[in-house]
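Here's the structure, in C-alpha cells; my notes come after.
Only one protein chain is missing from this complex, and each of the others stays in its spot.
Now for chain A:
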Amino acid sequence: MSTTVVKTETEGKTWGGGNEPLKASYGKMMMWFFIVSDALTFSGFLAAYGFSRFKFSNSWPIADEVFTHVPFLHGQELPMIYVAFMTFILIMSSVTMVLAVDAGHHMNKAKVTIYMFLTIIGGLVFVSSQAWEWVTFIKGDYGAVGTHGGNIMQFVGPDGKRVALEDFAIADPYNVRERHESKKGLWFTSEKSLPSFTIDEVVAGFIANPDILVKTTYSDENGQKIILSRNESLTELKTKGKNVVEGANLIQNEYGSPLFGDFFFFITGFHGFHVSIGILLNIIVFFNVILGTYERRGSYEMVEKVGLYWHFVDLVWVFVFTFFYLV
C-alpha cells in the first residue's frame, strides 16, 4: 500500500540506514568489541597478578632465576633467550597473518593459502614451546625445602649458584617409603607422588656438607635473594624446614611464592587456550580458502576477522612477556 510507506526524511544521511557510518562491516565491528571485552578479561588477570606481586614484593621469585632453560642446551643458564624466541615466533606469525589479509584484499587466493599455512605453523610452534616451558617449570631443576609458613629455602654453593638436592642429600636406605596408590592398599585413599628425598635426608646431607648455604625467599634492597651465613642457614633449616619441594604445581613451587606458579599456569594457560582456538579458527579459514569459499563470496573479509583475533593473541602475549619475564 503506497499510503503506508514511511518516509523518515533521513535518506542519504549518515544514520539513515543502508550505509556503514563507521566504514566497518558488522562482523568486523563485533570482532573488535569481543576483543575489547577479552582485553578487559586479560587485564583483570594481569592486574590480579600485579596485586599479588605488590603484596609480596619482597618475596616474589625473580623470573630470570626461574626460566633459564633452552631446549637442547641442557644445564646452561640462559634466561630470556627461549621466551624471546617464542615472542619472535608469535610476532612473525602475526606478520604472515597480516600478509594473508593483504593478499585477500587483492583477491590473490594462492598467496592467502601460503600465508595462512605459515601462520598456522607459527601458532603450532608457539603452543609447543609453551608446553615445553610448562613441563620444564613443573619438573623443576634443583629442588628446595618448604617452610611451615609456606616460604621456600633454596640451597647454594659457595659461588652463589644453586645446588641440587640430589648432590648433597644423604639417602637413608632403612627409611624407604613407597607411594601409596589406591590399587596397592586401601582403595579409598591415595596420595600425591613423593619427593625424591625426605626432609630428614636433606637436613642430614646439609649438615655433612659445610659449603652449602640457604638462600631465602626474601630479597634485599637490590632485588637479590638473601643468602644466609652457615650458622644462620643451619638454624633456619632445622627450625623452619617442613617438606621437600621439587618443581612447581598449584600448591607450591621450588622457586618461591606458590601464587607465582598459580598465576603463571592460569594466565599463560588462558593465553595458550586462546592461541589454540586461534589455530583452530585459522585451520577452518585455511580450508575455506582452499575450497574457494571466499573466492565465490567475492571477499576475503573472514580472513581479516580471524586475523584480528590472531593479532589480539599476539598483543596479549606482548604484555604477558613483559609482566612475567621482564619486570
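We take it that a residue touches a chain if its C-beta (ideal position, glycine included) is under 8 Å from a C-beta of that chain, and two chains touch if they have at least 3 such contacts; residues count from 1.
The definition used in the following text is that contacts and distances are computed from a predicted model.
S.K.: Can you tell which of "Cytochrome C oxidase subunit IV family protein", "Oligopeptide transport ATP-binding protein OppF", "NADH-quinone oxidoreductase subunit I" or "Transketolase family protein" UniProt lists for the chain that's not drawn?
M.R.: Spelling it out: the chain absent from the display is recorded in UniProt as "Cytochrome C oxidase subunit IV family protein".
S.K.: Under the stated touch rule, tell me which residues of chain A contact the chain that is not displayed.
M.R.: Touch with the absent chain occurs at residues 21-24, 29, 32-33, 35-36, 39-40, 43-44, 47-48, 50-58, 64, 79-81, 84, 87-88, 91-92, 94-95, 97-99, 101-102, 105-106, 147-151, 222-223, 240, 304, 307-308, 311-312, 314-315, 318-319, 321-322, 325-327.
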